[in-house]
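One protein chain is absent from this view; the other protein chains keep their places.
Right, chain A next:
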Amino acid sequence: MELVVAITLGVLTSTGVYLMLRARTFSVVLGLTLLSHGVNLFLFSMGRLTTASPAVIGLVENYTDPLPQALVLTAIVISFSMTAFVVVLALKAAVELRSDHVDGEDPNEDRQ
């Protein structure tokens, strides 16, 4: 399980970073989303990976750390709202600047 989680984290983060460096608002937003998914998964796994143990103290002998789950819940709420905001902002910028490049204009446009 550790291997699967580690690979998932690596793939999510690296694709996120790659997409964020693409300098087009759509891919940047997509990259931010993937990165925040990766981060949330990372936070979640910081309470150590266990199976079949609930995050409730007192019910069973082996419980898992409930705090990372609380942290992840907060982080998910925040990252969702931020993603919604950045999507709207990207749309607004694309309409106003008539370009979906993050700088508002494509520096290589003349060469094409």
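We adopt the following convention: a residue touches a chain if its C-beta (ideal position, glycine included) is under 8 Å from a C-beta of that chain, and two chains touch if they have at least 3 such contacts; residues count from 1.
As a working rule, contacts and distances are computed from a predicted model.
Per the UniProt record, the absent chain's protein name among "Monovalent cation/H+ antiporter subunit D", "SPFH domain / Band 7 family protein", "Extracellular solute-binding protein" or "Chemotaxis protein methyltransferase CheR" is "Monovalent cation/H+ antiporter subunit D". The omitted chain makes contact with just one of the residues A:Ala6, A:Val56 or A:Met82: A:Met82.
Mapped onto chain A, the footprint of the missing chain covers residues 20, 25, 28, 32, 35-36, 39-40, 42-43, 46-47, 65, 67-68, 71, 74-75, 78-79, 81-82, 85-86, 89-90, 92-93, 96-97, 102-104.
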